[in-house]
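Okay, structure first, notes after.
Here the complex is missing one protein chain, while the rest keep their positions.
Labels run A, B and C following the written order; every chain starts at residue 1.
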């Protein structure tokens, strides 16, 4: 029997104050999906990074905007989509510096996208300029 | 300066398993709105009752359906709307029995709507048959 | 401990999701012939009307056969829900298990004095 697909959506104002709610939302779903505590923590952090980027970069700290997180569970994967309507960007054009280079240039950022890629099995951006930007992240369930 | 209106939305599959997420969502928002711990608990319970009714009565335990909770904060009120697309009902036709009558007829239910009305400042149902049913509950902030 | 008292201790939250399990636990006690129940709510962090419904639905049956449900130990948050709905007028509500046991000795069925 194919397992029932379940969808969860959380939409909050674009304020870093709401990252706690986003993390709690993701944690509940990841636990419900049967991920291990370590995998739950990975997903919590990846989605936090994605949403913090939207708040800071896509919306430039405009708190009247909204961030949506949609989670879809089937029996095999947890898919998380982070959706914004802000200014898109070209992820392939972002220079990925090593940690020592970031530190020697006194940067305080530049690790978020790398973290998402390390923590999730798949990470894709899809930008529809002026309409919406969607970041899709997938974690596959390890079968026991 | 008029305070910024903020909207939060949570949508989950219609399963009582998800009542915990709904309560956590409402609690976070009620705290962010500046309600007292007692008022936060009131709102948590009222929304739980509303969503449990949707899951049990509006959808008759069909877990492929979805329950939405929308919260809107302005400086004066917290409005919570619980939205479903299930079979509506006529709230005025529901007989409200006293606790002793419910007990002597061995009922295990019949207290949910009374609780919501006691816990919130306003409770309204709006049914659009076959489209959507909306329960709007309002809590006014007590000015200090 | 007095003969024939049964203590049930639901823990965590008692909502529409967990109430069926608690209902089954109460039913099993009744089927086993236990009539004098003490529900120790000390471990309960949250209760909704679905949880309260379990208390409501068995009360008549128990009292008819000389039993009762005495409720004890709720936190202020949980007690508040019982109070809003008028439970203390109908149920014996005590601070802890010891007081509930004492109450059974004095008055097995509330209202039956």
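Keep this in mind: a contact is a pair of C-beta atoms (placed from the backbone, for glycine too) under 8 Å apart; a residue touches a chain by one contact, two chains touch by 3 or more.
Computed from a predicted structure; not experimentally measured.
Although one chain is omitted from the display, it touches the following shown chains in the full assembly: A. Of the listed positions A:49, A:66 or A:81, the one in contact with the omitted chain in the full complex is A:49.
Looking at chain A, the residues touching the absent chain are 16-17, 19-20, 23, 38, 41, 44-45, 48-49, 52, 55-56, 98-100, 102-104, 106-109, 111-112, 114-115, 118-119.
Just so it is clear, only the chains that are shown with their structure count from here on.
For the pair chain A and chain C, the distance between C-alpha centroids works out to 45 Å. Along chain C, no residue makes contact with two or more other chains. Within chain B, contacts with two or more other chains are made by residues 17, 20.
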